[in-house]
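A short write-up of the structure that comes next.
Complex shown without one protein chain; remaining protein chains in place.
Every chain is named by a letter (A and B) in the order it is written, and numbering of its residues begins at 1.
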Amino acid sequence: MKARVFVTLKNGVLDPQGKAIGHALNNLGFDAVGNVRQGKLIDIELTEQDEAKAHASLKAMCEKLLANTVIEKYEIELRP
Amino acid sequence: MTVITPEIVREHGLSPDEYDRIKQLLNREPNFVELGVFSVMWSEHCSYKSTRAHLRKLPTTGPLVIQGPGENAGVVDIGDGDAVIFKMESHNHPSFIEPYQGAATGVGGIMRDVFTMGARPVAMMNALRFGAPDHAKTRHLVSGVVAGIGGYGNCMGVPTVGGEVNFHPSYNGNILVNAMCVGLARTDKIFLSAAKGSGNPVVYVGSKTGRDGIHGATMASAEFNEDSEEKRPTVQVGDPFTEKLLLEACLELMATDAIIAIQDMGAAGLTSSSAEMGDKGGSGIELNLDRVPQREENMTAYEMLLSESQERMLMVLKPGREPEAERIFAKWELDFAVIGVTTDTKRLVIKHKGAVVADMPITALSDEAPVYQRPFERKAAPKATQPAFDAARPVMASLLRLIGSPDLCSRRWVWEQYDTTVMADTVQVPGGDAAVVRVHGSNKALAISCDVTPRYCKADPFEGAKQAVAECWRNMTAVGATPLAVTDNLNFGNPQRPEIMGEIVGGIDGIGEACRALSFPVVSGNCSLYNETNGEPILPTPAIGGVGLLKDVRRMATVAFKRAGDALLLVGDTKGHLGQSIYLREIEGREEGAPPPVDLAAEKRNGDFVRGLIEQGRLDTVHDISDGGLLVAITEMAMAGSIGAELTFGDAAIALLFGEDQGRYILALPASEAARVLGEAKAAGVSMSSLGVTGGDRIAVKGAGDAPLAKLRAAHESWFPALMSGGELPPVN
Partner (left out) sequence: MKSAVIVFPASNCDRDAQTALAEITGTPPHMVWHAETEVPDVDLIVIPGGFSYGDYLRCGAMAAQSHIMRDVMKKAEAGVAVLGICNGFQILTESHLLPGALLRNADLKFVSRPVELVVDESQSAFTRKYSKGERVRFPVAHGEGNYFADEETLNRLEGEDRVVFRYAPGDNPNGSARNIAGILNEKRNVLGMMPHPERACDPLLGSTTGRPLFQSLIDTLS
């Protein structure tokens, strides 16, 4: 089973990289660009076949290591 | 098996003559794998085929030299059983393609060269050249290169203590990224690359091998057409974390006596490291590629041999010591694999999937590599006549412009991104004449500086190269260090053009002359040729990296004024040479004339006198005079100490204030001591005169007005941040 984990800064936490990207896009003439937030994407291959178990285990990984829940939130996507 | 066509030979950068020679040496046609190996071993980068005949003329020995050119880095004795190990190397082209990774892997490569020899790296420097500030790519390149150097060096925990940054349109299409690493070892614990003996295990350690940076020429070749996207060689990506582990693991293993030879896998990776180790040891090497730790699937022998994956080392161990070594590398979570054995055949034999895929005499790859006496034209030295200039131009307005100009403004924006103080031994940070780094746990210290003035070298390669060496020597001296030895990084255009070859020959001769006169031998170096785009070569840029020794770091000089009321003394003759000066270029808008000549005897006399005063503990404030001339040097000292100066030497002529005559220093010391020093200088035949006194909050020149330090500092500090923020560059005035 394959999993994709998205880790992004929580709303309200300043994201200087996102701000810089937004600024650069505006400079390139993409005037429609508003707020930009940058995050991380982590691909994980799992031997686990059971979707519920895989999800629980990924949630634990996020809480323990992949995200710092003081500043970050995460989303998990599972694909067979 | 791929059939070798003339097209494939050409794509491997080999001439038809060179290919014939390969056939002769092998007594047969090479196969595709062997052709790849020859192409990298006979490349300019590995073989120095255009420059080797001339490099032989350089002085490379001296009473303190333990190891000169030919090993991974040069080694010099600094007493008490300590040795300094250093080298400078270019990573120009990769940095232009991908500035962050190019510069980062350049830093990683030169660090490996130094710790391969048993040294712990203690300081990094770099010499950077970019195109015109307003060129479309410049800002992107500066920002990427600086971040890459910092990203790698900072993670390694080695302070980056200084360097050079210059701008010139000749580098628009070919930036220069030259990185220098300085390390410390014990003289009885220096490791070389000679794989002596047969039957000894050949061991691979570090990162896994992937398809990184495989020779670009092979891209179009038949073998790679099918699924070329997947196999496309990628930009080498540096992994400073792995390198830091590799450093610690290597030093831990080096504390034992298990290693016979060790060599970093740099350019051309496994191929050149194994060939060089066999060559130096007079042995043969047999490798089984099936045992090479691999990061990607289905790698061919060709790819594994030519891969430039980073953070890898090849070692020859004493038989039976593998388990002990493996334990250390396992502790540091690094790959460890016995991939071959030394033999007595003097051949490089490569096995893959049960077959011999290459079998070549090692001397054919090294000693038999071509050496060319390329035709060269040395143009006549330009006449040393004073260029025309407007003698009535206001001095202070010019000073303000110069101090905020691209080549003279503060580089704070750059070096604040480098960890300059990690290891807690950095005694002088960037901004002075030389960086000073204490030898840990002692009162000794190393002085380090990188120097070259490419506009001088363009006008007169011989005098310009002499000047580069002299300025480096002067920078060591100005902090109180005894200059020990240099590493050179020779960046030039296409050597197949006689006028460029003339610059190379003139440059090497100039370095040789100055190094001999100043007892400053060349112990390591690197050549980077073919730096040109659309037939436009770079300015000849033979960068000189010097290392000096302070026996007692408590007796050291810095550029900052320390006391108001100090007398200012000028050491050396001031004739007002404006040819090729920054003043002429920035204020009069012209690059012309001859560079200032270097009188090596006066250079030595003046320098030895200044160093003597520092060593006696009588002098703590010194600055050498270089780009921009006397008034710029005074201003730099004033800004550094936040104390002004008043010059009363009676002649406010522009040529005297901004000329770039060589062999000069400014000293600041208490008035009573100054009188004595003037007398001693006279007796020693050293030209010395009084300039004025320190004090106040401005730079004042009798007969030419004054400028507040605050205003000068604002100009000095604002140019670089303005360039990098993408804002309008400050108006030049």
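Quick note on the criterion: a residue touches a chain if its C-beta (ideal position, glycine included) is under 8 Å from a C-beta of that chain, and two chains touch if they have at least 3 such contacts.
The model shown is predicted, which means the values in this text are computed figures rather than measured ones.
Of the candidate positions B:Thr363, B:Gln386 or B:Gln417, contact with the unshown chain belongs to B:Gln417. One of B:Gly36, B:Pro69, B:Gly118 or B:Gly150 touches the chain omitted from the figure, and that residue is B:Gly150. Touching the missing chain, out of B:Gly131, B:Gly206, B:Pro240 or B:Gly432, is residue B:Pro240. Panel shows subunit B; residues 147, 150-151, 154-157, 239-242, 244-245, 331-333, 415-427, 438, 440, 553-554 of it touch the chain omitted from the view.
Considering the complete assembly, subunit A touches the hidden chain via residues 13-14, 16-17, 20, 64-66, 68, 70-71.
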